[in-house]
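All protein chains but one are shown at their positions in the complex.
== chain A ==
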Amino acid sequence: MVVFFIMSFVGCLRLPETHPSYDDREIAGPVETGPAFCVETVLRAESICKSFDSHKVLRNVSLTVERGELVSIIGPSGCGKSTFLRCLNFLEIPDSGTVTIADDSIRRNEGPWRSSDEAQAHQLRAHVGMVFQSFNLFPHRTVLDNVMLAPRVVKHVAPSVIESEARELLAKVGLEAAALRYPATLSGGQQQRAAIARALAMRPDVMLYDEPTSALDPRVAEEVLEVMRALDREGMTQIVVTHDMRFARAASDRIVFMESGEIIEIADPDEMYLNPKDSRTREFLGASL
């Protein structure tokens, strides 16, 4: 607890500007927010370990993210970026470690995954939205239905309310005209923006992106990145696994560099690019620039 407080305080010093909130209702949660000028920790992963069979993919990965931050995760292929991201919303079950998001926390300690754990994960996922490299829109439903489905069946919100919210979100990602089209008829960029709208419809505290633009050509990718920047300006907390170094450097508040299942370095973009502390970071950035 003490460590946590000090860390938040350090975070405050590093990021003195407070972001406008994405949603006023959600900021008024029970989490202790500390001094008025300070920011609130919205996600905390502690010592996440994960193996597939005997292959250790994550070794003691810890990360703290504050509300409104945009954190990019970079690193060589196969280093565990996706696995880490998927551990945050329990699409992948970590072997050990603790994930805390907003006021929900799950601690894993090697044991089997029980249905009570699944119930906890269900609570925790309510705070998290996720966007996939391959979009994963529901092909049998219109874009509007894609956005409306989860709020309707998970949250049981009245259909009229859902629809107006969904149309607002589609407008926000520039897809109001495509509301009644089926995903197969959209371009990749449009599909990914629809997927973002779909995730936002659940009013998450944190958005996770796993290589959101890797399947897109650069011009189309820019549409998606622009949506992410706009969300950042609104104060959405976002964690982005990406190979797009330009975006990572320009848009991130912090960059996480991973290699072989470990976080090697966390730094401000400029600091990481101009003055990487670890030789492996320097090597990776050198190779990818």
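We adopt the following convention: a contact is a pair of C-beta atoms (placed from the backbone, for glycine too) under 8 Å apart; a residue touches a chain by one contact, two chains touch by 3 or more; residues count from 1.
As a working rule, contacts and distances are computed from a predicted model.
Its UniProt record calls the unshown chain "Amino acid ABC transporter permease", which is the correct pick from "Lipid-transfer protein", "Peptide/nickel transport system ATP-binding protein", "Amino acid ABC transporter permease" or "GMC family oxidoreductase".
Contact residues of chain A toward the unshown chain are 89, 91, 122, 125-126, 128-130, 132, 134, 136-140, 142, 149-150, 153-154, 177-178, 180-182, 184-186, 195, 198-199, 202.
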